[in-house]
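The structure follows.
All protein chains but one are shown in place.
And then subunit A:
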Amino acid sequence: MEISELQKVASQVRRDIVRQVHACQSGHPGGSLGCTDLLVGLYFDQMTLKSDESGKRVFDMNGTGEDLFFLSNGHISPVFYSVLARAGYFPVAELATFRKLNSRLQGHPTTHEHLEGIRIASGSLGQGLSVSIGAAQAKKLNNDNSLVFCLMGDGEQNEGQVWEAAMYAPHHKVDNLVAFIDLNGQQIDGPTEKVMNNRDLGAKYEAFGWKVITMKGNDMADVVSVLNQARELSGNGQPIMVLMYTEMGAGVDFMMGSHKWHGVAPNDEQLAAALAQLPETLGDY
């Protein structure tokens, strides 16, 4: 897809994010907005996904023969739900049920409600990289050469399990795995360098045996190009880590530049101000 077309999708996804969070007055807009370009780049350009003969999106849990994406930092569910709906996994209108009673769009993603596109529950942090490794190793056993992608947060790097997985993947040469860390420098209690300094994550992952590359996560052209680069680097005996530099709240000026919008919903006035900055490109739900 053309960069300009991907940008249009991203604008609509950002509208969906703020509208979902506004409608239930809860959820996590900041990280969702920051990771919008990556998820759009993945689902609308990079990933090979299954469709039936009529072009309708098809979901099966095993995902044999198609690329898989796992969201480890499950709290940015609004962007995941919007991208899945816009990619055809479930009706866009269902975004209106986000975080409401009896919805399949739970606060954090889950397979429990059988929402198409979701393959694992996430929310309790630090587990997604391990799950992604398992899915990648299953692909190898199945002689399936498609890729597994996994997104984590930078605050999430505080979790010990992440480092168990970081040690495992290069040891077992899980080279069909591309992981991303959303480096927005923010976590709930403040800047990551103040809450728990990650220091040089690139050096850490390199020392663990990963191939580390970087991405300007809010520059769609760079997102597309680095995703292509990551695929080219796969299959060479090393897992790939993409340090993705983003801004929390990207696309909505007053949500950018602090951790304040990590888990806060906009009021009516703020919603209007946000939507004014985000052209409606694919039609609101």
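Everything below uses one rule, namely that contacts are C-beta pairs under 8 Å (C-beta built on N, C-alpha and C of every residue); 3 or more make two chains touch, one makes a residue touch a chain; residues count from 1.
Just so we're on the same page, contacts and distances are computed from a predicted model.
> When one chain of this assembly is omitted, its UniProt record names it as which of these: "Xanthine dehydrogenase family protein molybdopterin-binding subunit", "Aspartyl/glutamyl-tRNA(Asn/Gln) amidotransferase subunit B", "Transketolase C-terminal domain-containing protein" or "Cytochrome c oxidase subunit 1"?
The missing chain's protein name, per its UniProt entry, is "Transketolase C-terminal domain-containing protein".
> Of the listed residues A:Leu49, A:Ile120, A:Leu151 or A:Val224, which contacts the missing chain in the full complex?
Missing-chain contact among the listed residues: A:Ile120.
> Please pick, from A:Val18, A:Ala165 or A:Leu243, the residue that touches the omitted chain in the full complex.
Once the missing chain is taken into account, the touching residue is A:Ala165.
> So which of A:Val9, A:Leu95, A:Val131 or A:Met256 would be touching the chain we can't see?
Among A:Val9, A:Leu95, A:Val131 or A:Met256, only A:Val131 touches the chain that is not shown.
> Going by the touch rule given at the top, which residues of subunit A touch the chain that is not shown?
Here the touching residues of subunit A are 61-64, 68, 70, 110-112, 119-124, 126-139, 141-142, 144, 160-161, 164-165, 167-168, 171-172.
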